[in-house]
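Below is a structure I'd like to ask you about.
Excluded from the complex is one protein chain; the other protein chains are retained at their positions.
On to chain A.
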Amino acid sequence: MFIVILFIFLGIALGYTLRTRLASKVGVIGALNGRITTWLIWLLLFMLGLEVGSNKQLIAALPTLGVEAMVLSVSATLGSCVLAWALWKSMKVGEKR
(Lines give C-alpha, C1' and ligand atoms only; values in the text may rest on other atoms or scores of the structure.)
Protein backbone atom coordinates (compact mmCIF):
# COMPACT_ATOMS: atom_id res chain seq x y z
CA MET A 1 0.00 0.00 0.00
CA PHE A 2 2.80 2.42 0.87
CA ILE A 3 4.55 1.73 -2.43
CA VAL A 4 1.34 2.74 -4.21
CA ILE A 5 1.16 6.04 -2.26
CA LEU A 6 4.87 6.57 -2.96
CA PHE A 7 4.20 6.47 -6.72
CA ILE A 8 1.57 9.22 -6.44
CA PHE A 9 4.04 11.50 -4.65
CA LEU A 10 6.80 10.56 -7.12
CA GLY A 11 4.44 11.59 -9.93
CA ILE A 12 3.56 14.86 -8.21
CA ALA A 13 7.27 15.70 -7.83
CA LEU A 14 7.90 14.76 -11.47
CA GLY A 15 4.90 16.79 -12.69
CA TYR A 16 5.96 19.79 -10.62
CA THR A 17 9.53 19.58 -11.99
CA LEU A 18 8.23 19.33 -15.57
CA ARG A 19 5.94 22.33 -15.01
CA THR A 20 8.74 24.55 -13.68
CA ARG A 21 11.48 23.37 -16.10
CA LEU A 22 9.45 22.93 -19.31
CA ALA A 23 6.68 25.49 -18.80
CA SER A 24 6.06 25.92 -22.56
CA LYS A 25 5.39 22.19 -23.08
CA VAL A 26 2.91 21.66 -20.20
CA GLY A 27 -0.06 21.36 -22.60
CA VAL A 28 1.59 18.65 -24.71
CA ILE A 29 2.85 16.72 -21.68
CA GLY A 30 -0.59 16.92 -20.03
CA ALA A 31 -2.35 15.57 -23.14
CA LEU A 32 0.15 12.71 -23.51
CA ASN A 33 -0.15 11.91 -19.80
CA GLY A 34 -3.95 11.81 -20.08
CA ARG A 35 -3.72 9.40 -23.02
CA ILE A 36 -1.37 7.04 -21.16
CA THR A 37 -3.70 7.19 -18.11
CA THR A 38 -6.67 6.10 -20.24
CA TRP A 39 -4.72 3.15 -21.71
CA LEU A 40 -3.58 2.01 -18.27
CA ILE A 41 -7.19 2.05 -16.98
CA TRP A 42 -8.20 -0.13 -19.93
CA LEU A 43 -5.28 -2.51 -19.30
CA LEU A 44 -6.13 -2.86 -15.59
CA LEU A 45 -9.81 -3.61 -16.32
CA PHE A 46 -8.78 -6.17 -18.93
CA MET A 47 -6.59 -7.82 -16.29
CA LEU A 48 -9.42 -7.77 -13.73
CA GLY A 49 -11.52 -9.57 -16.37
CA LEU A 50 -8.71 -12.10 -16.90
CA GLU A 51 -8.65 -12.82 -13.17
CA VAL A 52 -12.42 -13.47 -13.05
CA GLY A 53 -12.51 -15.38 -16.33
CA SER A 54 -9.66 -17.75 -15.48
CA ASN A 55 -11.23 -18.73 -12.10
CA LYS A 56 -13.64 -21.62 -12.92
CA GLN A 57 -15.23 -21.66 -9.43
CA LEU A 58 -15.96 -17.96 -9.65
CA ILE A 59 -17.50 -18.29 -13.12
CA ALA A 60 -19.70 -21.25 -12.02
CA ALA A 61 -20.92 -19.48 -8.87
CA LEU A 62 -21.53 -16.18 -10.62
CA PRO A 63 -25.32 -16.52 -11.27
CA THR A 64 -26.38 -17.46 -7.72
CA LEU A 65 -23.95 -15.45 -5.64
CA GLY A 66 -23.93 -12.63 -8.18
CA VAL A 67 -27.53 -11.59 -7.46
CA GLU A 68 -26.84 -11.34 -3.72
CA ALA A 69 -23.64 -9.39 -4.42
CA MET A 70 -25.51 -7.08 -6.77
CA VAL A 71 -28.17 -6.29 -4.16
CA LEU A 72 -25.58 -5.65 -1.44
CA SER A 73 -23.31 -3.47 -3.62
CA VAL A 74 -26.16 -1.37 -5.01
CA SER A 75 -27.61 -0.80 -1.53
CA ALA A 76 -24.21 0.19 -0.07
CA THR A 77 -23.47 2.53 -2.99
CA LEU A 78 -26.90 4.16 -2.77
CA GLY A 79 -26.63 4.60 1.01
CA SER A 80 -23.22 6.27 0.61
CA CYS A 81 -24.47 8.54 -2.16
CA VAL A 82 -27.47 9.67 -0.10
CA LEU A 83 -25.27 10.65 2.87
CA ALA A 84 -22.73 12.32 0.52
CA TRP A 85 -25.63 14.29 -0.97
CA ALA A 86 -26.80 15.30 2.53
CA LEU A 87 -23.27 16.45 3.44
CA TRP A 88 -23.02 18.44 0.20
CA LYS A 89 -26.42 20.07 0.81
CA SER A 90 -25.49 20.98 4.40
CA MET A 91 -22.31 22.65 3.10
CA LYS A 92 -24.21 24.66 0.52
CA VAL A 93 -26.56 25.91 3.25
CA GLY A 94 -23.50 26.88 5.31
CA GLU A 95 -22.02 28.82 2.37
CA LYS A 96 -25.22 30.83 1.86
CA ARG A 97 -25.05 32.13 5.42
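Criterion: a contact is a pair of C-beta atoms (placed from the backbone, for glycine too) under 8 Å apart; a residue touches a chain by one contact, two chains touch by 3 or more; residues count from 1.
Please note the rule applied: contacts and distances are computed from a predicted model.
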Candidate names "ATP phosphoribosyltransferase", "ABC transporter ATP-binding protein", "Cytochrome c" or "Lysine exporter LysO family protein"; UniProt protein name, chain not shown: "Lysine exporter LysO family protein"
For chain A, the residues touching the chain missing from this view: 1, 3-5, 7-19, 26, 29-30, 33-34, 36-38, 40-55, 57-59, 61-62, 65-91, 94-95
